[in-house]
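Everything below concerns the one structure shown next.
A single protein chain has been removed from this complex, and every other one stays in its place.
Moving on, here comes chain A:
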Amino acid sequence: MNRREAVTQVAWILGGVFSAPTLQAMSRWEQLASTETGSSKPGSFLTETQHAIMGRVAELIIPRTNASGVDSPGVDSPGALDVGVPDFMEVMLRDCYGKPAQDLFLTGVGELERKGFLTLSPDQQTAMLTQIEADAQKNSNPSFWLISKELTLLGYFTSEMGIKASFDYQPIPGRFEAIKIKPGQKDFMYGNQA
């Protein structure tokens, strides 16, 4: 059995816990022997413009919001940019994603760059991402969109500010019991995913 089959198996066992891009990333194991990873610093994976584009994309996915849940500079809850999602994306793409996923991702950002994403109005940007998402949904292959979204959510919802603003963080719950919750109540976070 080769490594790619091993990865597919793992996916089976986990029953879809890994997203397609993560899996694809892992399928790069076979190439690993000859290449090395981890030598570049965060910031060197994307150009400055691309970094800015991804910052904007991430912020559109998880915007900074106020108490009423509207995009606003009057911060109540930080957004993807506040918690440094673009830098995090670079680290993850460099260390945890394989060449095919990296290429897919770079093609996607390149496309946005070509279309002058940063010069568009917020509404136009949102419309463009909505279209990209709709296209991505058409097939089950990994896509630029899925990678971006997965990394934004991961970067945000596991960051200190993101966790504290979003969840009832309970590092040491001390008990386990069935309870009732009210509509709209925040989820708990136990920090046990790592």
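Everything below uses one rule, namely that a contact is a pair of C-beta atoms (placed from the backbone, for glycine too) under 8 Å apart; a residue touches a chain by one contact, two chains touch by 3 or more; residues count from 1.
As a working rule, contacts and distances are computed from a predicted model.
In the listed set "Membrane protein", "STAS domain-containing protein", "GMC family oxidoreductase" or "Glycine cleavage system H protein", the entry agreeing with the UniProt name of the missing subunit chain is "GMC family oxidoreductase". Touch with the chain omitted from the figure is made, among A:Ala52, A:Leu81, A:Cys96 or A:Leu120, by A:Cys96.
Although one chain is not displayed, its contacts with chain A can still be listed: residues 1, 3, 5-10, 12-15, 19, 22, 25-26, 28-29, 32, 37-38, 60-63, 65, 69-71, 77, 88, 91-92, 95-98, 126, 129, 133, 137, 146, 149-150, 153-155, 157-160, 163, 166-167, 170-194.
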